[in-house]
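Below is the structure I would like to discuss, written out as structure tokens.
One protein chain is absent from this view; the other protein chains keep their places.
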Amino acid sequence: MEVSWLHLVPLLPLIGAAVCGLVGKWLPKGWVYAVALASVLLSFLVGLRAFLGLDEGVQLFHQLAFNWFSAGSLRVDMAFTFDRLSGALTLVVTGVGFLIHVYSVGYMDEDPGYWRYFAYLNLFIAAMLTLVLGDNLVAMFVGWEGVGLCSYLLIGFWFTDEEKASAGRKAFVVNRIGDFGFLIGIFILFTQLGTVSIAQINSAVIPLGVASLAALCLFIGATGKSAQIPLYIWLPDAMAGPTPVSALIHAATMVTAGVYMVARLSHLYVSAPGVMAAVAVVGTITAIWSALIATSQNDIKKVLAYSTVSQLGFMFIGVGVGAFFAGTLHLITHAFFKACLFLGAGAVIHGLHGEQDLPRMGGLRKYMPSTRTTFLIATIAITGILPLSGFFSKDEILAQALHTRAFSFLTLTPSGSMRLTWLGPLIYAVGSFVAFLTSFYMWRCYFLAFSGEYRGPETVHPHESPPVMTVPLWILAGLSVVGLLLGLPPSWVHGTALEHWTWEHFTEGVFARPRGDAPGEFSPALGFGIALLVGWLGWAGSYALYFKRGLLGDEMLSARLGPVRRALANKLYVDELYDRVIVRPLWALARGLWRVVDATLIDGLFVNGIPALIAWVSAMARRFQNGDVQRYAAVTALGVAALLYVFLVRS
Amino acid sequence: MAEAILFYLFAAGVLVAGAQVIFRRNPIYGALSLVGCFFFLSGVYVLLGAHLIAILQVLVYAGAVMVLFVFVIMLLNLKDEELGEQRITAWKGIGLAAVMVAAGVIAWRALGPAFPQGALVQAGRRVDNALLVAGFGGVKAVGRTLYLASILPFEVTSLLLLVAVVAAVVVAKGKI
Partner (left out) sequence: MDFFHAHQAQHYLVLGALLFALGAAGVVLRRNAIIVLMSIELMLNAVNLTFLAFARFPLVPNSPMGSFLSGHAAVFFVIATAAAEAAVGLAIIIAVFRSRTSVNVDEFDTLKL
């Protein structure tokens, strides 16, 4: 259904960003806060009204805001589509975004650059909404780039610190590499299908080769934006930015853009089952890789960062095996509890006046009850020891992986020797191990921070955060609990009123079905049993090591697995590897190009050479004008003779 | 016949006087030679039937312009030694050669076969002035041409003369 107010959703935060950015420096603080918060809140309300308008009759709202450009047969409009998937995402982005804005009022209160912060934050919301609501790939790419830009601006927010500034730059550069893949994907789709409209791509019949190549290229973009192997390296470094930024961008919204993109183009991906398998495999490897690293990190934000990477891996497993609804469901629940975790970490850091190191925390439950409780709830949600939202979403993904038929007709070799039917169960096994690790490191994080006794210096007095920061924490914790409704298995709620609340039911018809037979119905009891088991095992291991003993648990592990733990603590040396293999050769190449090509060739030949040539020529030419009038007269006479010859003799 | 004799007489006068202009060292002699050249030229004009122009030549050219020249020469009052020697350079030789070539080309073309030999020869007989415009070269005919066909150049020329007067005064004044 065509509407005319949909553009307000991304436009309002954009206006807020403009106001805060351009005049925010000279406005009173309260006004800046008001503008920033109001724009996001209004955007949320418009989205809510639209969302409530979606029902059986109206499947989607569409608005063509304006024609951006037309070139040849390419016509790119700024158009927005609000259907069930993008609508839900819109609410998540604006809702969680609003809560984080409120939290930021407290967190950034003493920072002199607060107006810049809110401008960037609003700009980010606007860009993310453009990405989510974009009707065609180019509009989505505008949002894609926009969130990358805002990520750079916000990570390097305290740009006077060299390290933070270079973290921002690293994020942007790595994102850019992914964006290149994304662009190639767009180009392939346009040249082969003649359109960049998502709706048209989803309804077209795409040949296998084209689909595979395009899907792969787009997925490369997703690895950059959603921090999968090999381009995840920017996300841990991105913790240099303010914690609310980490919560919003690197937990709840921006990093989920890759997952969203795959889900949006589900029809394209089911046309390329090989790429789907690759997506699932990459997700799995990323999940276990970063989960292992997370067990040995001492910075609370780094733990959460690697946890995010791992959970994103889960989401990609979900969409890779063809369970698009499961992957996107985990996206939504993860937004809730990860934002809560990050904001809680931010409250801890704020209360400890900047301390981020877990070894120097401890016993904070006595000083920060609100933070502790919400953090506890969110940890339960993510680890799944109780059936809160995270439990259902994670478990659903693994169940779908186990029973998927999407790989049943894929083979390892072209000649068709080995069918990949074992891939699903393998992913399930690895994923369950990752769930165990997740539980282990998250509980380690909780116990080290909140249990035991305070290990920090005497001069720091931990205190609770102001209500402006704790209220969003409670709301997000509540959402982490309530979100379980979204993930309830259909067999449990069939026939009841709750059926309409489940995400699977809600998004029926939005996603494509993968090829192969429909996956078998998963016996909930068995699956839940295993999931609970691994979750509790992780909790138990963490409890034994860290609850009472605190840091001793780390020492015990190091005693047993010393070199392993050291490698994990050093992030498995990935950054160093990239530096050696990629960064340094590029630097050398750039230096060489600069010295040889730029300085010698271009400067010498063109910048200096051409003026020298001109000077030489003009020195020659100068001799014609020496002021001797009679010579001029003689030359004129020559000219007259020539002219007369031409006119009279050769006419 | 008489016209032929008169023509060669006047032509010789023109050329000799003209040569004097460019060969004499003292500019006064050159100016006076030029005056003589103008007189002879006026005679040639009469032979061509351009009576008004001939009179104007004497009145304006010889009578006004050359007077101006003589005034200026006398004003400058150059002594003999200031006049300087003639220098011969390669460029001057090139220029001279070019000039001679140019003149030769014109002459050759004028004498060439494609040029109508003595126009207005009909049936072997020369056409005399009577078949030309009535009052050819007279005040009335020329005036008619000036005021009817070329009125715009006429007016512009008057403006030009005004500008020249002002310019000459301004440039030549010592202090404005």
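Chains: A and B, in written order; residue numbering restarts at 1 for each.
Here is the rule we use: a contact is a pair of C-beta atoms (placed from the backbone, for glycine too) under 8 Å apart; a residue touches a chain by one contact, two chains touch by 3 or more.
Computed from a predicted model, the values in this text were never measured in an experiment.
Q: Would you write out the residues of chain B that touch the absent chain, in ascending order?
A: These residues of chain B touch the chain that is not shown: 1, 3-4, 7-8, 11, 14-15, 18-19, 21-22, 27, 30-31, 34, 37-38, 41, 44-45, 47-50, 52-53, 56-57, 60-61, 64-65, 68-69, 72-73, 75-76, 78, 82-84, 86-87, 92, 95-96, 99-100, 102-104, 106-107, 110-111, 115-120, 126, 132-133, 136-137, 141-142, 144-146, 148-150, 153-154, 157, 160-161, 163-165, 167-169, 171-172, 174.
Q: In the full complex, which residues of chain A touch the absent chain?
A: 622, 625-630, 633-634, 637, 640
Here is the rule we use: only the chains that are shown with their structure count from here on.
Q: Enumerate the contact residues on chain B facing chain A in the complex.
A: So the residues of chain B touching chain A come out as 89, 91-92, 94-95, 98-99, 101-102, 105-106, 108-109.
Q: Which residues, counting only chain A, touch chain B once they are in their complex?
A: 628, 630-631, 633-635, 637-638, 640-641, 644-645, 648-649
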